[in-house]
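Here the complex is missing one protein chain, while the rest keep their positions.
Each chain carries a letter (A, B and C) given by its place in the written order, and its residues are counted from 1.
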């Protein structure tokens, strides 16, 4: 069966923290997914983006809304490696899964960040239950707005994972 | 046609401010309605409830989400009359319609507050597009949660006002 | 003994709340005095001025720093009378003495506000231990700055009330 239903590219992650096994967007189909991309030494990420991600993680049931982080390091790579990130997540009590965006040998910008066309950090990408992007936002977004976006996507009847996946 | 579809009681208002004509829940059918009940000298209303109502009013298109206030004075009636309320609304730049809950000669608690069983101020009542109460909350509720409630109700396809009104 | 040591004019107050007897600047000589002038329906007073006054009242020993309020109503007199003020102070748990600035039959601006040349609300006036004005500020002033002003005045050796009063 043919379809024009293009899904966004998969996450390209060299290493997952806070996760027993790799996280995939396919594996989260049926849930609303909030992907918070950040750099651990980016002030706006620490003061706004990550606290909001933590509030989302706390408010919504995990089987309805999945919160995942992506460490999209595009500058100062030497001091924001996985070992530093692990300490950071521990100190800031960030318990949701965080992937390390796969480095590109030919560019300071890592691969997922390139594929999604993200302009900087923090950026948040919200996927509906079918795996489509419904919001991609660079910078700060207030809680009322973010809540409304998630709420609208939650109102979609949960789909069975097979329905559209096979069409993807 | 018979129906078990009971709608909540109408607002009982002695006077509307910021409104050219009386506001009714029936007249707002088809929109999500956020009703903020408050007293002008209630600290929690001034620091949390009303600022949130203003943020909601600013964020959502008025033809989708209607924000209305209700001044449910149940104490210190002599210093929170309509004249004082008018100054308060002006000083705090509250531009959405605000009704004065109808006094009950036999009780300090006004009539709409009684009919809706509200426990105190601030309280917020959220109605879906069909006029049914989906949230009634006394106290503070955070923006992420409020946004999610509104977002879920917005996701409902707008109904034609006649469909269920006549059944009400 | 002659002196050029002019003290600021006395407070002209028609009524004191939260005080067993009238408060005078003379009676507070020897302490640093923080005079917060406000109107109960002024948003900046409610969100900034009065919370700061409460923090000052909580932090410093009363025998070192006296915090007093002055209700300088210059608009909407009919809805900010003493009865409304009393409810306001009770609701906002303001326990320090608050005076009602004496109305001027010939002007909307009350007498102390005129005598001190205050431009609006909130305004704060800080007196040193000798009764002289060291700061008179209209609008918001941050806590670090306010703390530094009070700290500098506290560093003055307490004077005996008679020393300079008689010269005043």
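FYI, a residue touches a chain if its C-beta (ideal position, glycine included) is under 8 Å from a C-beta of that chain, and two chains touch if they have at least 3 such contacts.
Small disclaimer: the values here were computed from a predicted structure and weren't measured.
Would you list the chains present here that the left-out chain is in contact with?
Contacts of the unshown chain, counting the full complex: A, C.
With the missing chain put back, one of A:84, A:115 or A:155 would touch it. Which one?
Only one of A:84, A:115 or A:155 touches the chain omitted from view, namely A:84.
Which residue from C:47, C:102, C:136 or C:152 sits in contact with the chain not drawn here?
C:152
On subunit C, where is the contact patch with the chain that was removed from view?
Answer for subunit C: residues 52, 55-56, 59-60, 142-156 touch the chain left out.
Name every residue on subunit A in touch with the hidden partner chain.
Output for subunit A: 41-43, 46-47, 76, 78-79, 81, 83-84, 87-88, 91-92.
Here is the rule we go by: only the chains that are shown with their structure count from here on.
Tell me which chains count as touching both subunit B and subunit C.
none
In degrees and to the nearest 5, what turn takes the CA positions of subunit A onto those of subunit B?
Superposing the C-alpha atoms of subunit A on subunit B needs a rotation of 180 degrees.
Express in whole angstrom the distance between the two chain centres, defined as the mean CA positions of subunit B and subunit C.
39
Counting only Cα atoms for the centres, state how far subunit A is from subunit C in Å.
53
Any chance you could list the residues of subunit A touching two or more other chains?
Residues of subunit A never touch two or more of the other chains.
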